[in-house]
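What you see is the complex with one protein chain gone and the rest in place.
Here is chain A:
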Amino acid sequence: MSLFWSVIRQLAEIEAMATSKKVITRDEWEKKLNDVKIRKEDMNKLVMNFLVTEGYVDAAEKFRMESGTEPDIDLATITDRMAVKKAVQSGNVEDAIEKVNDLNPEILDTNPQLFFHLQQQRLIELIRNGKIEEALEFAQEELAPRGEENQSFLEELERTVALLAFEDVKNSPVGDLLDISQRLKTASEVNAAILTSQSHEKDPKLPSLLRMLLWAQNQLDEKAAYPRITDLFTATLEDPAV
């Protein structure tokens, strides 16, 4: 009898331990965090990686001089890459294509999808500027052969040419192509391709570190109450809610 009850009591205790969260105070937490060592050079590299990937060339140059952190690619290529990106964003697609080809002729020669999207953007710009005849000729001569080579290109081409069919293009089902977001999409595709050709990752590492931090906190929330960071901007530790 007594054994039975003691077993039941033990089980209840285990149950309680499983459901109630462990509480970690701010002091304990800060102590733990202080034990984690982070090298200064690693921090600098992360910052440099962010500046390089996002294309802040002047800042990167300054940061290189002040911190002595060497970027993993030639900073001059950032200028070139940003010039390409800017050209697409402002609708000068032909200019962008020439710049990419000067940078590395392999990029567009070995990436048919990117090449098609740039040519498509060129067509969109011609239509936007009301150069209808030129647009038609361009679609016929430059884009139609790509459509013959690839079914999905053909579908995209048909959608783009449909821009010519609507009087009120903005409110048509293909109106999104004229939107500025289409330019940004194309620009970021070119940007990523140039970065890849330079063996550089197309996304900076800092955002993924922060994503990982938020994810880890969410995992930990299920098991413990601790000072968590909710506001990434200030990165302040908030007292655990008990």
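One rule holds for everything that comes next: a contact is a pair of C-beta atoms (placed from the backbone, for glycine too) under 8 Å apart; a residue touches a chain by one contact, two chains touch by 3 or more; residues count from 1.
Just so we're on the same page, contacts and distances are computed from a predicted model.
Asker: Just by its UniProt name, which of "Mitochondrial inner membrane protease subunit", "General transcription and DNA repair factor IIH subunit TFB4", "Protein DIS3 homolog" or "Armadillo repeat-containing protein 8" is the chain not shown in this complex?
Answerer: The record for the missing subunit names the protein "Armadillo repeat-containing protein 8".
Asker: Among A:E28, A:E106 or A:D179, choose the residue that contacts the chain missing from this document, as touch is defined above.
Answerer: A:E106
Asker: Using the definition of touch stated at the top, determine which of A:D42, A:E141 or A:D231 touches the missing chain.
Answerer: In the complete complex, the chain left out is touched by residue A:E141.
Asker: Give the residue, chosen from A:D42, A:E66 or A:E133, that touches the chain omitted from the document.
Answerer: Going through A:D42, A:E66 or A:E133 one by one, A:E133 is the residue touching the chain not shown.
Asker: Footprint of the hidden chain on chain A, which residues?
Answerer: Residues in contact with the chain left out: 97-98, 101, 105-106, 108-112, 115, 131, 133-134, 137-138, 141-142, 145, 149, 151, 196-197, 199, 201.
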